[in-house]
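Notes follow the structure.
All protein chains but one are shown in place.
And then subunit A:
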């Protein structure tokens, strides 16, 4: 995460919002999270994103591996419903405080 030049922005990920866990009315299943990817509004558009890696980045007080930043990796598994929401599975379940916060949806593994 080294900025090689000041001001050269290089964003190679799409922004996404973590909406919550997969759930029914009164039960939730935290092994799968629901994610809203920016500018993706229909089920067909999701097919491009299927399998792409995602990262939930967060900060912690204790330095690990020399950094205050930590990350949980995951991937887009399948669409959820008809309006572009996506189901995602992460290496470890996302913490509940992540609901409403940012997730990075990368463009790899790429198929273009």
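The working rule: a contact is a pair of C-beta atoms (placed from the backbone, for glycine too) under 8 Å apart; a residue touches a chain by one contact, two chains touch by 3 or more; residues count from 1.
Quick note on the criterion: contacts and distances are computed from a predicted model.
S.K.: Suppose you had to identify the omitted chain by its UniProt name; would it be "V-type proton ATPase proteolipid subunit", "TRASH domain-containing protein", "60S ribosomal protein L6" or "AP-4 complex subunit epsilon"?
M.R.: Not shown, but named in UniProt as "60S ribosomal protein L6".
S.K.: Which of A:9, A:25 or A:97 touches the chain that is not shown?
M.R.: Only one listed residue reaches the unshown chain, and that is A:9.
S.K.: Of the residues A:40, A:54 or A:85, I need the one that contacts the missing chain.
M.R.: Selected residue, touching the omitted chain: A:40.
S.K.: Touching the absent chain: which residues on subunit A qualify?
M.R.: Considering the whole complex, subunit A reaches the absent chain at 8-14, 39-40, 45, 48-49, 106-112.
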